[in-house]
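Let me begin by presenting the structure, written as structure tokens, before commenting on it.
One protein chain omitted, others in place.
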Amino acid sequence: MELDLFVRYGPDLLRGFGVTILCWIAGSLGGLVLGFAIACLYRWSIRPVRWVIEGYVELIRGTPFMIQLFILYYGGPYMGLVLTPVQAGIISFVVYGSPYFAEIFRSGFNAVPKGQIEAARCVGLSEARIMRRIILPQMLVPITAPLTNFIIILSKETAILSVVTVPELLYETQTMAAETFTYIEPFLVLSLFYWLMVIVTSWLGGRVEARVTRHLKRT
Amino acid sequence: MKAKFLSVVAAVGFSLGLAGAAHADLLADIKAKGKIVAATEMHYAPFDILKDGEYQGICHDLFTEVAKELGVEVEFLDLPWQSILPGLEAGKFDIVNAPVTITAERLSRYSFTLPIGNATVALAKKAGDSSITKPEDIAGNAVGSQKGSAQLEQLKAFSATLPTPADIREYVNIDEALADLAAGRIQGVANSMPLMGYAAVQRPGLFEMVMPPFGEPKYFGWVARPGDETASLVEAINAALLKMHEDGRLKAINEKWLGTAPDLPVTMPDVK
Partner (left out) sequence: MDFSFDVIAHNLPYLLAAARWTLLISVAGMAISMVLGVLLCAARLTPNLALSAFARFYISFFRGVPLLVQLLMFFYMLPYVGLDLPAIAAAILATGMCSAAYTAEILRGALQAIPKGQAEAAEALGIPSLALWRRILVPQAIRLGLPSLVNELILLVKVSSLASVVGIGELTRVSQNITGETYRPLEIYVAAAAIYFVINFVLSRFGRLAEKRLQIG
């Protein structure tokens, strides 16, 4: 292990880590919002709209992120769509995550017994109130863990942004690896930084879970 | 934090374990088995190509001849770069027969064979772009190259000598730099002369070489583990290469793939 490498490449690696975190947070939040919107639209719309949504989910979820990003960034200019690396990265990241989030939310909706919603409508609760008071508290119980899972997966998908020269962690690590012909140091850097993100996400996920399952705990 | 601690332990174990992989004499082992295993990235034309499901290229042809000289069979592996050095250290294969630019920093960690190709940097532009006719025309333009490569260093040094420096963009793979040249975000791509030439031959309507090459002359070599264990193997490969220099095989193989034969030194180039 050569510690001076960390000194030499440290500033670049930290800057890369910062970019990774920014893209990850932007992509996760954007994907969550878009995914929730898609799941709601799917739930409350007519057949043809549902087919379109299913098509979107299958297409985006069924193809690799690297290829989507490559085609958007390097193929886009042929159709007059010239994006900067960070623009292309964040747009495709939000779009890529959305079908996964949408499917998780759909499973959450399915976990709430239909009878409850019908009963709530009968007693005259508004749709917004039903969502906030009846559906959300119950749907969050089974889906918090899968949401945490997927946000963790997204943290590692940020590495693919290096393909379009977004200066994120992997992009910076590769300079170190190629210039110095080392591999243990770069892998160690990657593992520690990603693990750090995963630990924080798991902890946050655990907190949210404790909060949403509070009503299930017996005293 | 427990999790973090364990990963450090794992990494240290990784390095210790790998350091213990030494054999007495690799060449003797290879001769005893009658087979040498060589790994490369089949992703660097015209040296390493996977065409129609088959491994081809300059490094394929040269190494096949070298193996004949050693009197052993050869098995080729395709690995992405991330696992080539770990695999070499772990002894999963005997040598890296990819074209690797010989630099001082890399020589301090691994053994290199004699030069097998010309790694001097050259420029490719979009076909028909009349604003770039010589390397100096990249001044003020956007030029792409591969991250961490010796060619990128040469490009940077060259750019610094221009009245207006070039806007240098770094790509993880050269494929992506060429895709961006085709897409029009950048006006040139700088990489080793053979690769740029091959791209221009493969996509004549799209890419064009800009002559002459620039920067310091650089060479590609093959890579072995450092130390005594591989010394005799590297020596034997070098002897085979020298023999091929003399009997014209080296020239013929290069001409087959490049059209011309580069002037390769028969001694280890001086790298600072």
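Order as written gives the chain letters A and B; numbering starts at 1 within each chain.
Going forward, a residue touches a chain if its C-beta (ideal position, glycine included) is under 8 Å from a C-beta of that chain, and two chains touch if they have at least 3 such contacts.
Computed from a predicted model, the values in this text were never measured in an experiment.
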Interface partners of the hidden chain - shown chains only, full complex considered: A, B
Candidates A:Tyr9, A:Phe93, A:Phe181 or A:Tyr194 - the one touching the absent chain: A:Tyr194
Residue touching the undisplayed chain, where the options are B:Ile30, B:Ala45, B:Val100 or B:Leu152: B:Ala45
Residues from chain B at the interface with the omitted partner, ascending: 2-3, 6-7, 10, 13-14, 17-18, 20-21, 39, 42-45, 49-53, 77-80, 82-83, 86-87, 89-92, 173, 175-176, 178-179, 199, 202-203, 205-207
Positions on chain A where the hidden chain makes contact: 57-59, 61-68, 70-71, 74-75, 78, 100, 103-104, 106-107, 110-111, 114, 138, 141-146, 148-150, 152-153, 156, 159, 187, 190-191, 194-195, 198-199, 202, 209, 213, 216, 218
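Following the convention adopted for this analysis, only the chains that are shown with their structure count from here on.
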Whole-Å gap between the CA centroids of chain A and chain B: 37
List of chain A residues in touch with chain B within their complex: 1, 70, 73-78, 82, 162-165, 171, 174-184, 187-188, 191-192, 195-196, 199
Chain B - residues contacting chain A, complex: 1, 3-4, 7-8, 11-12, 14-15, 18, 81-82, 85-86, 105-106, 109-110, 147-149, 169-173, 176, 179-180, 182-185
